[in-house]
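Here the complex is missing a single protein chain, while all its other protein chains stay put.
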Amino acid sequence: MTTAVKVDRVALVVLALLALVPFQSLFYDLFLMKVFCFAIFAMSLNLLLGYAGLLSFGHAAFFGAAAYVTSHVIKEWQLSTEISILLGVAVATALGYIFGSLAIRRQGIYFAMITLALAQIIDFMANQLPFTNGEDGIQGVPRGMLFGLIDLSDSTPMYYFSLVVFALAFFFVKRVVYSPFGQVLKSIRENEPRAISLGYDVDRYKRLAFTLSAGLAGLAGALKCLVLQLASLTDVHWHTSGEVVLMTILGGIGTLWGPVAGAAIVVNLNNYLANFGGWSTIILGFIFVICVLAFRRGIVGEIAHRFNIKL
Amino acid sequence: MFELLGITPQALGAQLLIGLINGSFYALLSLGLAVIFGLLNVINFTHGAQYMLGAMFTWIGLTQLGYWLDIEDGLEVGYFVMLFVAPLLVGLLSIGMEKTMLKRLYHLDHLYGLLLTFGCALVIEGMFRHWYGVLGDSYPVPELLDGGLRVSGLYLPYYRLWVLAVALLMCFLTWYVIERTKLGSLLRAGTENPKLLQSFGVNVPLIVTLTYGAGCALAAFAGVLAAPIYQVTAIMGSNLIIVVFAVVVIGGMGSIAGSIITGLGLGVIEGLTKVFYPEASSVSIFVIMVLVLLLKPAGLFGKVR
Partner (left out) sequence: MRKTVLATVVGASLIAMSGSTYAQSITDNEVRIGVLTDLSAIYSDIEGPGAVTAAKMAVKDFGGKVLGKKITVLSADTQSKADLSGSKARELFEKDKADMLIGNVSTASALAAMEVADQKGKITIVTGAASLPITNEKCTATNIHYVYDTYALSRGTGKAVVDTGKKDWFFVTADYAFGHTLERDTSEVVVANGGKVVGGVKHPIKTQDFSSFMAQAQASGAQVIGLANAGGDTIGSVKQAAELGIMGSKQTVVPLLMFISDVQALGLKQTSGMSFTVGWYWDYNEANRKFAKRFMKEFKGKAPTSVQAGVYSATMQYLKAIEATKTDDAAAVMKHLRSVEIDDGLFKGKIRADGKFEHDMYLLQVKSPKESKNKNDVAKVVKVIAAKDATLPISESKCKLVQK
């Protein structure tokens, strides 16, 4: 009981600090919005990997699909912001249900490979379907009017909107993880045969976890296309799937704040190293290696372990 | 009938042959991966980078050594020498990697081995991208193998036929060693029950290390073969790696024969797709992978672990 309240305090402090960002000039608000998107993306993968023990190598499919759908409906059909986002999330969730049902039939590396293959098919479709504009992507995506009332084209209202979405996503994940459903997922990860023998319909749980994860990844994608006002082929490429795995591992699998920290670090690194050309890949790879060898718990995981708190 | 398909029988034959040759590449590469996974339970994501190293060392041997060592007339290490030297070098480097890093992860989930090798691949590729850029350089076809066969309006380069022959030979040799020799049976025993084998006095960790080195050397060997055909660039491996993974998964992760047959088969199917629906040629393998995995759990020739 006490530890749960402590985390809430951490969350509130972090969120309060983040709310003050537009009033200072040290942190660039567009950059933080990008971090929120990838934090949600990493949280979605963590839900699957850290709590259900399933590694998906194709999460970019959901991220990108939602980005394209949201961009298209808000630009061509002029729907309001929240409806466009909901449509993007809906498509990602539906895809997640289909892909999940196909993938969970297999275990371990085969599961991961199926998710990769399915994502490649989405990548192919993104290249071929006319509405995605192929290489050019969907550009100049308007941010639209939230609830038909609030104009989000300006940085500041958009920032607060992203912050709210991020907070909601975070608390949603927390709720799922600490719910009975989340506990069953953890038990499946620890010892699947045991869970089956206890009478749980393991496949149903996995499928639901996958679908939720996909929907959340879709939320990240929908938000991203509004923040950066662009949906492109990078969003569905397998490098993006690989990057989000890196974020989750770096931050700490199976922790709540891990993916957030991981996303912040990787986005920052990519940004900072972008001007050094080839170095960014080298350093990213290096961090990956160090993490896997020495920091398997990830940064947040190590902190949580050291100070014996739940993060 | 062929006119209906829009292609002459000779042209179709040429396309099938090209597909077979590409397939032999896939087979050679997936062989290395299958050996490593089958015997070590490690998914070697660095395979693409090791393939690239094979090609890069070959190119360096021909063009850069004289410059580095400050030799007046230049020093050229030819293609045929590199066929042996490059795999050896890469094999040694990978053994180094295995002993210092990979070894520590054997007791954990496969996932960590995969992630480690993924990270190593990024580092190796990043370094070469930094030094040699992305457009890469050309490696000439060795003079001995230059030229080709002119058969009814089509041109079959000798070099490609050489690649086909050598790749098939290598695949057969590897399969033979693993399935038919004592060394191979030791390896297979080592995967099924390492402790038991160790109690017989066999140095299992040594065998594991050597096997990893051999698998990576196979990748480098494919790289040397590839140098005269594809542009030698830092990213040539990453372009190929996920296709090769698909091949291994379809064939069955532990099956040597499976990877060879699947590699060849998929090369042919991809070749046909390039004729009839070329835009989809790069995604055809993934569609097949999904279908196969749904129908046959451990791949076409694999055994469920």
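Each chain gets a letter, A and B, in the order it is written, and its residues are counted from 1.
Convention: a contact is a pair of C-beta atoms (placed from the backbone, for glycine too) under 8 Å apart; a residue touches a chain by one contact, two chains touch by 3 or more.
Owing to the predicted nature of the structure, the values given are computational and were not obtained by experimental measurement.
Trainee: Determine which one of A:S44, A:T70, A:T211 or A:Q229 touches the chain that has been left out.
Mentor: The single option touching the absent chain is A:Q229.
Trainee: Just to verify: which one of B:L88, B:I229, B:I269 or B:V287 makes contact with the chain not shown?
Mentor: B:I229
Trainee: Using the touch definition from the top, which of B:Q15, B:S30, B:S94 or B:T174 touches the missing chain?
Mentor: Missing-chain contact among the listed residues: B:Q15.
Trainee: Touching the hidden chain in the complete assembly: which of B:V141, B:M170, B:L187 or B:V248 does that?
Mentor: Among B:V141, B:M170, B:L187 or B:V248, only B:V141 touches the chain that is not shown.
Trainee: To test your reading of the contact rule: which positions on chain B touch the chain that is missing from view?
Mentor: 8, 10-11, 14-15, 18-19, 21-22, 129, 133-138, 140-141, 148, 153-155, 157, 159-160, 228-231, 233, 236, 239-240, 271, 274-275, 278-283
Trainee: Footprint of the hidden chain on chain A, which residues?
Mentor: Residues of chain A in touch with the missing chain: 28, 30-31, 34, 127-128, 133-137, 139-140, 228-230, 232, 234-235, 274-275, 277-278, 280.
We adopt the following convention: only the chains that are shown with their structure count from here on.
Trainee: Can you compute the centre-to-centre distance for chain A and chain B, using the mean CA position of each chain? Integer Å is fine.
Mentor: Centre-to-centre distance between chain A and chain B: 33 Å.
Trainee: Can you tell me which positions in chain A touch chain B when the two form their complex?
Mentor: 55, 102, 105-106, 108-110, 113-114, 116-118, 120-121, 123-124, 128, 238, 242, 245, 249, 277-289, 291-293, 296
Trainee: Could you list, by residue number, the parts of chain B that touch chain A in their complex?
Mentor: Those residues of chain B that touch chain A are 43, 101, 104-105, 108, 110-112, 114-116, 118-127, 129-130, 242, 245-246, 249, 253, 279-280, 282-283, 286-287, 289-290, 293-294, 297-298.
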